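The structure appears right after this line, and notes come after that.
Removed: one protein chain of the complex. Kept in place: all other protein chains.
Chain nomenclature is as follows: A and B, assigned in order of appearance, with residue numbering initiated at 1 for each chain independently.
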Amino acid sequence: MRMIGWLGLAALAFILGGAAQAETIKIGVVLPFSGANADLGHQIDKAFDLYVKLHADDIAPHKVELIKRDEGPPTGAQAKTVATELITNDKVRLLAGFVFSPSAIALAPVVTQAKIPMVIANAGTAWITNLSPYIVRLSFSMWHPAFPMGAFTYDKIGCKTAAMAFTDFPPGKDSTEAFKTGFEKAGGKIVDAIPMGSPVQVPDFTPFFQKIKDEKPDCMYVFIPSGAHAAGVMKAYGELGMRKAGIKLIGPMDLIPDNKLQDMGDAAIGTIVMGHYAVDLDSAQNKALNEEWHKAYGKDSYPDFMSAAGWDTMHAIFDAIKKLNGNMSDGAKVVDAMKGWSADGPRGRVMIDPATRDIVQDEHAMEVYRKPDGKLGERILGTTKAVKDECKELKVGRCGS
Amino acid sequence: MPHFAIVAVSILFDGLAYAMFLFITSVGLSITMGLMGFVNLAHGAFAMAGGYLVVTLTRTLGVGFVPSLVIAALVVGAVSVVFERVLYRRLYKSTDLEQVLLTIGLAFMAIATATFLYGPIPKSVPLPDWLQGDVNLGFRYFPSYRAFLIVLGAALIAVLWYAFERTNIGAKIRAAVDNRRMAESVGINVDRLFTLTFAVGSGLAALGGGLAIQLLGLSPSFAVLYLVLFLIVVAVGGLGSLKGTLLAALVLGVFDTAGKYLLADAGGFFIYAVTVAVLLIKPAGFYGRE
Partner (left out) sequence: MAASNTTVQAAHEIARKRAAECLLERHRFGWAEALPWLLAVTAFFVFPDRMTFGSQVLVMVMFALSLDLILGYAGIVTLGHAAFFGVGAYTVGLAAARLQWTEPISGLFAAAIAAAIVGFITGWFLLRYRGLTLLMLTLATAIMLQETGNLRSDISGGYDGLPGLTFKPLLGVFDYDLYGHTYYLYALAVLAVVFFFVRRIVYSPFGQALTGIRENVLRMHAIGSPVHWRLVMVYTIAAAIAGVAGALFTQTNAYVTLTVFDFDNSAKVMVMLILGGTGRLYGAFVGATVYMVLEDYFSKLSPTFWQFGIGLVLVLAVLFAPRGLLGLLERAGQYFTEKKRS
């Protein structure tokens, strides 16, 4: 009798203990907090912080602890050192963030060896997810917006010819290649592809755009890195009167970052981009995000596609925590928990493709227009649903390995 | 007008506007390095400070763009005197390397301060209506802002030239650049002269920074991102020479624009190839002294 009593008590204690065993899950956040691209890091960081604050109760009794480190410049070396130490010293269970592709690329062998999941909130080189089975991407690949844009440009916008101008580094090459593949498949003709210098400094865009203006294509596809370049592009486009000359400006969302759109003025009106997020996107989640964002960060601060990706990253991580009941010690199980994850986020319906661990999301073609209240906004012209990364689907170049 | 002529004029016009920006921002560095041999790598930070002041004046205080440029130049010029007296003065006799270390340290501090005060997101300025839009010259439209840059640059060149060549102070500066000891021995107070030129140079850098916002954008990294560019202009032009800085700015500005237009694939090369070519033939720059 007593034995059963003791066993009973022990079992009870065990159950209670197990249930009450609250985990603090350490997450290593690697983002550029300083340097030329700090604004990108901060946009994602703010989204991380906001989600964690608002949804802390979702994973109770477990808690999440964010340990933040500067990703450094886009050389990969600092990110690698910093993230390796997060794993070995701070004993994080997951890594999240990564604005620059070189950082994620450098880290791939490390996370494979350490069996720690790496959840990417930005880095867009298509074949990154192939580098390690522990990489999950919540943001996008260059092909997500660019490939469908090619077909949309020919079919819906009606441009028969297009010129491409891009910053001369791998994302620029990837994006224009993706656009070209989609555009030519639909029947269009690319008249020129102009590299516009290195991503480090914002160049004077005028000579490049002037050349395109002389070539008179129907559309001009411009790819620039997120951040400071967008304003320069819009200024040059406006100053040269290219819209008047009949050349439409198209590109990915980096062309009209939400936090700079208002400054761009009339020159931006009529720009058509394909992207997975806009501040004006009409969904309950997005409205909620904007409301909470303004409450937390002021009315002059806006979330953008990177913030949306950051938000969904935390969402996916939190859902994995819930699914595994706080037990994040097996990296492979965590990745498995995230495969096939889907939810309604600020971008709309998003899913993690179990085959590639990359994001599947809707791409919207959006046009900039002036809203009745005087502010600039984006209206949706069309949506391509559930877009996968075509680079891996078509096995183009490095994506095929 | 035949096509190639239009292209040529476009390149010249765009290149000229870019060159004016280079000249205005770099001339101060050239004169101070030529006059006192002081390597001031914080020059870019002064330009950045000017830019951010213009942002605050126009956005927060509602001052017009052009008056903001003037105010920013004056304020930064005045503040630079403080830096000169308190810090730089101690290192006139020091080695180049120490000056490098000091000014790089100051530049880093400036970047962090700008990030703290303004955040890392790049800023823009509201331009008055007459600076937006374009100017119609018959065969081509030219952006008004760039036309403004060219006119402003030309005016400044005229003023500086007059000051340098026709005034007493200008003569004293030229004398001190040529031979400092001689100048001191004939009673020229070189120290005070240097404070003056440093203030003017920094003020001009601030002006350049304010003008750059529309051209290149402004973010806290501005201080070091374009420093190499200014150093190149100064080296190619020759230390301490107004003419030299102008010629270098023109050559580099036009070649860079032409390169980007005609051979975008190799666009980055041009400005460095020109630099190497000039320096191999004339190591002291166009108008530097051997």
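A few comments on the model shown:
Everything that follows uses one rule, which is that a contact is a pair of C-beta atoms (placed from the backbone, for glycine too) under 8 Å apart; a residue touches a chain by one contact, two chains touch by 3 or more.
Source: prediction; values computed, not measured.
Contact with the undisplayed chain is limited, among A:T24, A:Q113 or A:S329, to A:Q113.
From the options A:T84, A:N122 or A:Q210, the residue with contact to the unseen chain in the full assembly is A:T84. Residues 33, 87, 90-91, 94, 96-98, 100-102, 104-113, 115-116, 120, 228, 231-232, 234-236, 239, 265-266, 268-269, 272-273, 275-276, 279-280, 283-285 of chain B touch the missing chain (whole complex, contact as defined above). The chain not displayed touches chain A at residues 33-34, 38, 42, 68-70, 73-77, 80-81, 84-85, 87-89, 101-102, 105-106, 108-110, 113-114, 125, 131, 168-170, 173, 198-199.
Just so we're on the same page, only the chains that are shown with their structure count from here on.
Averaged C-alpha coordinates give centres for chain A and chain B that are 37 Å from one another. Chain A meets chain B in the complex at residues 34-36, 38-39, 41-42, 168, 194-198, 200-204, 206-208, 210-211, 214, 227-229, 231-232, 235, 238-241, 259-260, 263, 265. Residues 3, 7, 10-11, 14, 18, 112, 115, 119-122, 124, 132, 134, 141, 143-146, 214-217, 219-221, 225-226, 257-258, 260-261, 264-265, 267-268 of chain B are the ones touching chain A in the complex.
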